[in-house]
Structures are given as structure tokens and as C-alpha cells.
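Removed from the display is one protein chain of the complex; every other protein chain stays in position.
Lettered A and B in written order, each chain numbered from 1.
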Amino acid sequence: MKRKSDKFWYGLFTLPLVFVFTTVVLIPFIIGIGYSFFSWDGLPLNPKVFVGVDNFIKLFSDTRFLSSAGHTIFFTLLAIIIINVLGLTFALIVTTKLKVRNLARTMLFMPYLIGGLILGYIWKFIFSDAFANIGEQTGLTNFFFNWLLDYDYALVALVVVATWQMAGYIMIIYIAGIQGIPEDVIEAAAVDGAGFFNTLFRIKFPLIMPSFTICLFLTLSNCFKIFDVNLSLTGGGPNNATEMFAMNIYNEIFQLNNYGYGQAKAIIFFIVVASVTLVQVSITKKKEVSM
Amino acid sequence: MNKIKKFLLNLLAVLVCALYLFPIYIVIVNSFKNRAELYEDMLALPSKFSFEFYEKAMKKMEFLKAFGNSFIVTGISILCIVILAAMTAWMLVRVDNMFSRILFMTFVATMLIPFQTLMMPLMQVMGWIRDTLHIPMIDTLGGLIYMNIGFGASMAVFLYHGFIKSIPVSLEEAATIDGCNKFQTFFKIVFPMLKPTTVTVIILDVIWIWNDYLLPSLVISQKNLRTIPLSTASFFGQFTIQWNLAMAGLTLTIIPVIIFYLLAQKHIIKGVAAGAVK
């Protein structure tokens, strides 16, 4: 009797969301897996040819895809570190007793609201005109030049813009974590004579471990899927030096009309990334301190 | 001495923020310039602060109607996401069995699927629902809301899942002993304690849904159902982009979100203060 009612409540609480989620995300994803075995352009009235695992075999010799995967991994690692360090720093600053903390909080979160073409337009201007100008004025032309046209720096430029966009977003989650630390714990530490860094590393960090898990994962998933910034800032250039994985798939599906092949790429990448992240999530989860 | 230090610290913080906001300055000043002026100098203040581009942008966007649609879509979607995801996450944490773990991992893993690969099959599924079950999922606000809930589910469950674990079970057990059923326990005891997370989820989802372009562009065709991002799309022609209208439109789009954030962030602090009593 008890068990049955438990199941009833379990169903009542989880089923509505699971149902919506299944119809909107899972079923389309499974259909997508099905299409990855076809050579097809995505239009129902056009021929759909079953090619088995050919698409999957093909992508391992697709150097452009492989190098876009390489860029994505490099970009993601770099961006995760910088975004989280900066986001956490911001969060620590705006949760102090600083007078301007509320203003700062709002201002830092605003960049996330600018996306798409406008973002690309503005940052292109900053990198080409503003940087060139500063370079001329200061003579530091080794650093201040148009990063977007340089094979190595273009990817770094992308990291800069992604950081600018996402640090404030990540900050919001860290803030929630930091605010969740009970005042008395901090006070107790202060009474015991713990200094700033001691409090930070011994008390605050262990207690906001759940926020770390969440933020690391969110930056990871956002960076792996990065598209808008990529498209509007560099368009993958110069000469594909910054073409990321999502853009490669997008081009395959919507520009070149290779729908099945694009799906195959997406699935392989998904499997790789999902296994990496699930490992990451389970590692950081173990480090969380239960209250 | 201490006062001066404090002042300097504040000043420094403001300066860092200002530098950080430099691109936003560019958006705002250029929303007042015509093409020739913008070409002349992108950084300079406009020659006159006339709101003609704002008026024109508002008119072309049918701002009030678009605002209303965006408001409905964002509001209802988030309401559903918050309640449903909190309920689901709570069960997934408290009933720790194989099924829960698999379900949780499924939610988390799907956050890694690029939306571009789901677009076509999603619209096919929705088309099928419309044609065979006669539920108009396409070209309706309701359909858009439904899909937002599906796409928002993962992150919300993920966030709630993390925070619920840090809530002591003892309170819930006490409630059960007092004769509350799960439903009452959840809404009277658990959900209020989740407030800081709820506010975080709301803030993150407001930003996402309010600014989302790709999904609405697939679902909504009719002009009078357009959300705000859809209504600014006509400023971006294939060749000619009307930057002043686009930037004015962007400013109009983000002002409501900023106001919302200002209101919401107080609640984070309040919520935490209330939570700390436990």
C-alpha cells in the first residue's frame, strides 16, 4: 500500500515534465538519429536514400570536421577556465559590502543580453578599428592589431567575447551559492581568526561546491554549442581557423543541404561530449559537502 | 584613511564595470545616428538625441503587441518550468533509485545537443501532433510555450537538483508525520526553501526566452503573434542592415529585462535571508 502510493506521487510529480520533455527533446533527437543513416537534404518530397553507417565512416576522414572539433575543444577549455574564474571573482566582489555592489551586479550581467548580428558588428569594430587605433597611439602593435584576421588570435578573440558575454551570467549562479552560505559560519570563522584567504578556501569554496558543478557544466554546454558568437564575429574565418563544431553542423545541414550527414556529425559529437561531461559532473558531485 | 580606501575600491569597481559596458555604450549612442553619422565615427556622441529611430523602430516592431506576446510566452513558460522542474527534481533527489538516476542523467545529457540538429525533427513531430491529434502546436503562442517548457526543463531540473540536496530531509519528515501528503509537503515546506534557486532559474530563463530568436522563428509565422526578437528581424535584410533601428530595437528589447533583473535581485538577497533562519 505504502509503496503504491509512493509510486503514485513519484508519477504525479515527474510525469508532466517528463512528458513534455519527451515530446519536445527526446523524440526529435531519436528521429534525428534515424536520419543519420540516410543521404537526404531534409525535404520530405525529395529522395531519401538509406546509406547505413556510411555517414559515420565518412566523418572520420573529414578533416574540416575534425579540425572544427579540435577548435571547439581548445576554445571550450580556455573559455571554461576564464569564464569561471572571472564569474566567481565578480560574484565574490558584488557580495561584499561594497556600496556599488547592486549597480555592479546589474552592469556585469547586461552583456548577456546582446546577441546575434549586433554583437558581431560591435566587436568586429572594437577589434579592427579600436585595436588598430590603440596600437598606433601606444606603439604596442604586437598586441593591438586586428585579432580577427590572425589565425591564432582569432580563436582567442572568440574566447574574449564569449567571456564578456557569459561571465555575468555565470556570476548570477555563483551569487546564489555564496548567498546560501549561512552568515553564522562565516562569523564563526572570523571569531576563530581566519583570514580572508583562509575563509575563502576553507569555508566558502567547499560550501559552494554545488555551484561549481553547475557553473562548470553550464559553461561547458554553452561553449560546446557556441554558435551565435561564432557566426557573427568571425563566421568561422580566417580560413576556417575558428570554425566551431555547431557551425560546421549548421553549414552541413542548412548551407550544403546534407541533412543526414550533419545529423551523423551531431550524434558522434554528442556521444563524445556527453561521456566527458558525465564524468566531470560525477567527479565534482562527489566533492560536494552535504549540509 | 579607511574611508578613502573604500571610496577608491568603489571607484575601481565602477571603472571596471564601465570598461565592461563599453560595447553597450556603442549600442546606445549608435541608436541615435543615421548611416552617415555612424560611418563618420562610431564612438562619438550623436549630434542630436532625437528619438525618431526609436519611434520608427517601435512602430515597425508593433512594439506593444510584440511586447504583449513576449510577456505571455515568457511568463507562462517560466511559471510552468519552475513548478514542474522543482517538483521533478525534488522527486529525483528524494527517491534515489536507478530510474531517477537515469532520468536525471538524461536531462543533463540533453543540454549538450545543439539546437540546430533538433530543429527539423522537432517541427515534424509538432506537425504530426497538429495533423493527427488536431492540437495546433504550430503558429500558436501555446505551442511555443509548450516547446519552451521542454527545452527549459533540463537546466531547471539540473539547478534544482543541485540545491535540493543541500536541504535537510528532517523538515520534510516532520511534515509527513504531521499528516501532510507529498503535495502539501512540497508546496508548504520544500518549494519556499528553494526560493534562491527559483529566482536564479527565473532570471536565467527570462533572459533566454525573452531574447530567443531561433525557436520562435520556426514556430510563429503570423505577424500578430510575433515576439519581440522576431519583430526586429526585419531590420536585418540580406544586404542592408539598418543599424540604428536594430540598435534602438535591441535597447527596447533589453530594457524590460534589466528592470526585471533589478526587481528580482532584491529577492535573491531576501530569499537567502529567509532561508538562513533554518
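Keep this in mind: a residue touches a chain if its C-beta (ideal position, glycine included) is under 8 Å from a C-beta of that chain, and two chains touch if they have at least 3 such contacts.
Note that in this section contacts and distances are computed from a predicted model.
Chemist: Pick from "Carbohydrate ABC transporter substrate-binding protein (CUT1 family)", "Branched-chain amino acid transport", "YdbS-like PH domain-containing protein" or "Cytochrome c oxidase subunit 1" the UniProt protein name of the chain that isn't shown here.
Modeler: "Carbohydrate ABC transporter substrate-binding protein (CUT1 family)"
Chemist: Wait, the hidden chain, what does it touch out of the ones we have here?
Modeler: Touched by the chain not displayed, across the whole complex: A, B.
Chemist: Please pick, from A:Ser39, A:Asn102 or A:Ser128, the residue that touches the omitted chain in the full complex.
Modeler: A:Ser128
Chemist: If I consider the whole complex, including the chain that's not displayed, which of B:Ile4, B:Leu19 or B:Ala36 touches that chain?
Modeler: Candidates B:Ile4, B:Leu19 or B:Ala36; residue touching the omitted chain: B:Ala36.
Chemist: Quick one: say which of B:Glu52, B:Asp96 or B:Asp131 touches the chain that got left out.
Modeler: B:Asp131
Chemist: Which is it among B:Leu141, B:Ala175, B:Ile203 or B:Ile228 that touches the chain not included here?
Modeler: Of these options, the touching residue for the absent chain is B:Leu141.
Chemist: Which of A:Leu149, A:Val185, A:Ile203 or A:Val272 touches the chain that is not shown?
Modeler: Final answer for the missing-chain contact: A:Leu149.
Chemist: At which residues does chain A meet the chain that is not included here?
Modeler: Residues 4, 7-8, 11-12, 15-16, 19-20, 41-46, 121, 124, 128, 146, 148-151, 235-240, 251, 254-257 of chain A touch the chain absent from view.
Chemist: Spell out the interface residues on chain B facing the chain that's missing from view.
Modeler: Its contact residues with the unshown chain are 34-39, 60, 72, 76, 119-120, 123-124, 126-127, 130-131, 133, 135-143, 145-146, 217-218, 221-226, 230-231, 233-241, 243.
By our rule, only the chains that are shown with their structure count from here on.
Chemist: Taking each chain's centre as the mean position of its Cα atoms, how many Å separate chain A from chain B?
Modeler: It comes to 16 Å between the two C-alpha centres.
Chemist: Hey, which residues of chain B end up touching chain A in the complex?
Modeler: My answer: residues 6, 9-10, 13-14, 17-18, 20-24, 26-27, 42-43, 84-85, 87-88, 90-92, 95, 103, 105-118, 120-122, 124-125, 129, 146-147, 149-151, 153-155, 157-159, 162-163, 165-168, 181-183, 186, 196-197, 199-200, 203-204, 207, 211, 213, 236, 241, 243, 246-247, 250, 253-254, 257-258, 261-262, 265, 268-269, 272, 275-276.
Chemist: For chain A, which residues count as touching chain B in their complex?
Modeler: Per the touch definition, chain A meets chain B at residues 6, 9-10, 12-14, 16-18, 20-21, 23-29, 31-32, 35, 42, 93, 98-119, 121-123, 125-126, 129-130, 164, 169, 172-173, 175-176, 179-180, 182-183, 210-211, 213-214, 217-218, 221, 224-225, 227, 245-246, 249-250, 253-254, 259, 262-263, 266, 270, 273-274, 277-278, 281, 288, 290-291.
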